[in-house]
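Shown here: the complex without one of its protein chains, the others still in place.
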Amino acid sequence: MVENIVIVGGGIAGMEAARQLLKLGYSPILIEKSGTLGGHVAKWNCLFPDLTPARDIVDSLVSDMSGVNVFLNTEIASINRLRGSYNIMLTNGISVITRIILFTTGFSLFDASKKEEYGYGVYNQVITNGDLEQWFNNGNDPRVDDNVRSAVGFVHCVGSRDEKARNPQCSKVCCITAVKQAIEMKQKFPDIAVYCFYMDLRMFGKKYEDFYISAQKDYGVRFIRGRVSEVAENIEGKVIVKAEDTLAGKPVKVTLDLLVLMAGMVCNPDCSKIANMVSAPLDSDGFFKSRDNVANVISSSKDGIFYAGACTGPKTVPETLAEARSAALEIHNYISAI
Amino acid sequence: MMDFGFRISPSSAVNMDDVDFELFERLCEIEPDARKCMACGSCSATCPASAFSGMSLRKVLHCLQRGKEKEAVRMLRNCMLCGKCTMVCPRGINTRHLILSICKIYKED
Partner (left out) sequence: MIYQGKKKIWADYQKEIPDDHWFYVRSCIRQNFFPGSEFMFLEICKNVLGKDFFETEHHTTCGGIAYHCDTIPQETVMTIVARQFALMTEAGYENYVASCITSFGNYLEILQTWEEFPELETKIRELLWKSCRREFKKPKYIAHASDLIFKYRNEIAEKARFRLVNRKTGEPLKVVEHIGCHYAKMFPSKGVGGAEYPYVLCGMIESWGGNVIDYPERRHCCGYGFRQYHVKANRGYSLSNTYKKFESMEPYHPDMIITNCPGCPYFLDRWQYVISEMEGKTYGENGYGIPVFTYEEVAGLVLGYDPWDLGLQLHQVAVEPLLDKIGIEYSPEEKYKGLDKKDILRPELPGILKCC
């Protein structure tokens, strides 16, 4: 088969779709703007709920990329519609004519410094979920190494469910990620107190609730229902966190060595740029708009444009992989019907 | 001290730094399920003492983790050990056993 299929985004969605399309006999072209494959997952350490090493998932995908034309450090310069095809100009000078584009552009991690009251970028003791995963990976971050002595806190919903931050959506994975990271911190520092400040705990996935119960029962993680409203630094260089303990209806404060902000998933700014190039619609949350949010999440209303993974909204890793496989099959069916 | 007709008001804020978890940890050693409460309120909703006396097992467990032991023990005095809370607890906490253990560990002089 000579059908060109262009996949935009070399995260797990793009790689999984490419792998499936290879198996179906196609030779897809995978475009990745950064210098490495794996996207956000490659920066993560372990995945909930079984603490699977993220590296294993990424490595297995990367090892299957040998029949795929991968262009790293490459972005889309422009896309022109040519009758039934798209003419894609890449920033590396190559142009591709294709009838099918699969967008796997993923999400962006919310810029936690936008929530000024939490002091990310102002206080040394405030980091994000992403920073903590990097520390799990490299074990080299003075904000963690030099500070953690007796108490660590996690703030759920940072930039998620936040209309003021223009992200009313729930990022879906932060509750369970906070529980996971809280447990991991307890494993590394058994004697510290770990607090989670949450509004709701959205434990929707397989084994998530078990994970939460384990955090409570086996690790003694202290869950406080209330959103952190203010973070300040004290003279000892610790952070004082204020929230309302909404279960008691009383203000609560606690002094912490380290505060981890669960930055949410927001739409990748590339979404709107690319959507413009192919006149694909965006949804009200800024992510790509699916043909149908129930029956047809992976198709766009534009002919030949498909989506997989978090480019249509926050997704977990298994959901992303499932969507990528489903998109590969959908593309196969689409080509067969042409 | 001079009387100005007003005073510094006590703060209702809970400072977690000042909460001593020693007794609660001891409780959890014999009642690991004490930590499993997810504050759903089923126990308090069906408690025959709750509407009249303010007894709430949910609040008792919460108070124990916020340094308000006295308040917790005061509430527990109204418990009649009828067992209704055990019937409704979705986390399967043996509330009767838990209540008796709390009484044992936090017994007042």
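Residue numbering begins at 1 within each chain, and the chains themselves are lettered A and B in the order written.
Criterion: a residue touches a chain if its C-beta (ideal position, glycine included) is under 8 Å from a C-beta of that chain, and two chains touch if they have at least 3 such contacts.
This is a predicted model, so every value here is computed, not measured.
Q: Tell me which residue among A:Ile235, A:Ala295 or A:Ile338 touches the hidden chain in the full complex.
A: Looking across A:Ile235, A:Ala295 or A:Ile338, the contact with the absent chain belongs to A:Ile235.
Q: Where the complex has a chain not shown, which of A:Ser34, A:Asn69, A:Ser85 or A:Asn124 is the residue touching it?
A: Going through A:Ser34, A:Asn69, A:Ser85 or A:Asn124 one by one, A:Asn124 is the residue touching the chain not shown.
Q: Just checking the interface: what residues of chain B touch the absent partner chain?
A: 1-2, 4-9, 11
Q: Need a quick check: the contact residues on chain A for the chain that isn't drawn.
A: These residues of chain A touch the chain that is not shown: 113, 116-117, 119, 121-124, 230, 232-235, 240.
The rule we apply is simple: only the chains that are shown with their structure count from here on.
Q: Could you state the distance in Å from the CA-based centre of chain A to that of chain B?
A: Here chain A and chain B have centroids separated by 39 Å.
Q: Over in the complex, which chain B residues touch chain A? Could you list them?
A: It is residues 11-17, 21, 25, 28, 32-33, 35-36, 38-39, 58-59, 62, 65-66, 91 of chain B that touch chain A.
Q: Which chain A residues qualify as touching chain B in the complex?
A: Those residues of chain A that touch chain B are 193, 195, 201, 213, 216-217, 220, 222, 225, 245, 247-248, 250-255.
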